[in-house]
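Omission of a single protein chain aside, the complex is shown with its protein chains in their original locations.
Per-chain residue numbering starts at 1, and chain names A and B are given in the order in which the chains are listed.
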Amino acid sequence: MKAIRIVFAAVLAVMVAFGLASTPVGAKEKVKVGFIGPLTGGTSSNGLGGRNSADLAVRLRNADPKAKYKYELIVLDDECKPNIGVQAATKLGANKDVIAAATHYCSAVAISTVDVYHKFGLPIIVWGAVLPDITYGNKYKEVHRVNGTMINQNETAAKFMTGLGYKTWAILHDTTDYGKGHNKYFSEYLIKNGGKILGTFGVTSDQQDFSAELTKIKSLNPDVLYFGGLTPIGVRVRAQMEKLGLKAQFEGTSGIVSDTFIEGTGELAEGVLAFREGAPTEKLPGGKLFLKQYNKQNYGEPPEAYGAFAFVAMNLILDTIEAEGPDRKKVRKALNKISGVDSIVGKIAFDDHGQNTIAVITKYVSQDGKWTVWEESEYASGKRKLRGM
Amino acid sequence: MDAGLLAQYIMNGLMLGMMYALVAVGFTLFFGVMDIINFSHGHVLMVGAFAGLATYFGLSEIGISWAPAQVMIMLTVATICMAALGMLIAKYLVLPLKAAPPLNTLLITLMLGTVLHEAIRLFYPKGANPQRFPPLLPTDAYTFGNFTLRIDSAMILLAGLGVIIGIHLLINKTKLGLAIRAVAQDEETAKTMGINFTLVVLITFAIGSGLAAFAGILHGFYYSEINFAMGLLLGVIGFSCAIVGGLGNIYGAIIGGFLFAALQTIGVLAMPFASAYKDVFAFGVIILIMAWRPTGLIREKISERV
Partner (left out) sequence: MSGTRDLLASLLPAVVGAVVVTVYLLLVLSVESQAGITVLLVAGAITIMAFVRFGSTARFGRSFAAQENTLNLLIILAVLVITGFFYEDHFVLLLVATVIIYVIACLGLNVQFGYTGVLNFAGAAFFGIGCYTAAVLTMHTPIPHVLILVIGGMMAAVIGSILILPVLRTRSHYSAVVTIAFALLFKIFLEVNDTLGGPQGLRVQGMNLLGWEFNNNIEIGENLEISFYVNYILIGLLLLAVTFTFVKRLERSWVGLNLDAVRLDETAAACFGLNISRWKITAFTIGNFLAGMAGALYAMMIGFIAPTNFTFGDSLILVSIVLLGGIGNPWGLVVATTILIVLPEKLQAIQEYRFLLFAAMVILILLFRPEGLLPRPLRTYLPGWRPK
């Protein structure tokens, strides 16, 4: 019995000592900021690119001697699933040390977590989700967004495609709010521009086999197959289209503008069209600088389409914390008032719903294994032809 | 509906049925020999597919690029690896639990399945993402009206059929097959007759798992993609096909596989909006069949020792 008492006391002492010692003494006050994105799963390339960009912003700020605080970035994975996103959001929100966060690439997740951020009073800036309802569907003062919404994207897409001469469409979209949103806006604008929709099909976001839908679409014989969904099923649809001999032109949204799509489809990616708000990273006002700094850090993954936006979101957060101090309410109030602030993507101004306006919509075509801006591609100049042209 | 479209649907159904049948045969073999349900089978299929993919990358490194050779080597390596894995599973997880209640074996194989798919998700580079499967089979297609016949789909179908015929021959015309059937019928008498029970079990698991690897690679070629979660649904559906045909009966399993795929295809045809319900339909049917004829359409013979 004696022996065990000694063991016990020793262990207890060690535990207490460690507990006490876990709080180090530092020079600058530590402030925590958060980042949530899909770090695993089919959309992970965008999530990782966003994470690296946010990390870059934090690192640059920590290296700056003029910064008042030392920042720590807490990174959480939402796996592009609404309920995991809610868990991650709850974790950040419930953690009183986290002052603000840059969140979400997947719209389906972002629309589910807005309530959580409001409940905990955590100000957030969305960096990649495009569903309009995320900002416009509620009056929460905590929610802001730096990237654009899918409304402009689809408007431009409809005009452009009808302008090219395509007449009939079949629409395939996923059944999350993201896919449904794309379907809604694109159909609206397409009909306004005189296009004809032959059929609309909803699929689950992790569906494996599309032979039923694609066979039906084949029998409808449309000019274009519009795909409102994310990269994982985009890859499958494109591959299975070929297997069934469906020869329509494949048109996607910002959801497939990723290197993963091209890797996944190989040569089948050639000639695929897609649209995205914001200029390509190199063409942004501060794009070249951003890329230079990004490459210096030797991250394992490229920034992808929305890395620049994640960078901007995190910088806005850091700037606001520097100005107002680590207080959620003050930061939130300051973010609400942002108007005409410069950033690498241009001027940022949050409207009364926290939404920033991105005027530029880029049209992409996949050429030789890279997403190329339409105007610079050989398709625009006539050297290569799209399907059905 | 025109003939071309109908033919296309039939083709889709056949391909699906082929995959299910291959998985179902595995389940039936395991059940027949050891009276257990091995729920890691679907995940072994997935691991086999990944093994094939890894082999492909290895071959590309070495510089072998002639497609038929690549296909052959991928199939061989994956089948052998999974056969080995199957034997390990039998030796260390299934045989030790022979005396325990059968639920324990079900549990342990389920958990093993989880270990397998989590291992791939975590340890295979970028395992959580869908992986592109190299398009190594010839992609010419012949179009007859609305029906497109691709050479690679036809090859996959024929390969699957070949394997099934091979299994049939193995079980019915060889001594090993005789041993397997003997053990399946009555373990103790088989042992009395001098059949090495452990060896037969190990070999059966090897065969079943090798089959799974083959099916996995075919799956990969057909969909041009594999991902770590593909084993679960395939496993459960394959198992239900085996049940439909009667556990322990190989032909029942094959018929069950095609029947199931036919049900799914017809279901999708009949309810044009409900393609996503294909799996719901499938599971609903499974539950109903279990309720009506739990021992399968071809009756399972059971006798319980009191």
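FYI, a residue touches a chain if its C-beta (ideal position, glycine included) is under 8 Å from a C-beta of that chain, and two chains touch if they have at least 3 such contacts.
Since we're looking at a predicted model, the values are computed, not measured.
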Out of A:175, A:200 or A:219, which residue would touch the omitted chain in the full complex? A:175
Full-complex touch with the removed chain, picking from A:59, A:91 or A:333, is A:91
Out of A:54, A:73, A:116 or A:305, only one touches the absent chain, namely A:116
Using the document's definition of touch, tell me which of B:22, B:85, B:156 or B:243 contacts the absent chain. B:243
Missing-chain contacts mapped onto chain B: 37, 39, 93, 96-97, 100-104, 106-108, 110-112, 114-115, 118-119, 122, 232-233, 236, 239-240, 243, 276-277, 279-280, 283-284, 286-287, 290-292, 294-295, 302, 304, 306
Need a quick check: the contact residues on chain A for the chain that isn't drawn. 1, 3-4, 7-8, 11, 14-16, 18-19, 21-22, 81-84, 86, 90-91, 93-96, 108, 111-112, 115-116, 119-120, 174-177, 204-205
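As a convention for this text, only the chains that are shown with their structure count from here on.
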Using the average of all C-alpha atoms in each chain as its centre, how far is it in Å between chain A and chain B? 38
Once bound in the complex, which stretches of chain A touch chain B? 40-42, 44, 175, 201-204, 206-209, 211-213, 215-216, 218-219, 232, 235-236, 239-240, 242-245, 260, 263-266
Help me check something: in the complex, which residues belonging to chain B touch chain A? 5, 8-9, 12, 16, 121, 126, 128-130, 132, 135, 139, 141, 143, 146, 148, 150, 153, 222-225, 229-230, 233, 265, 268-269, 272, 275-276, 278
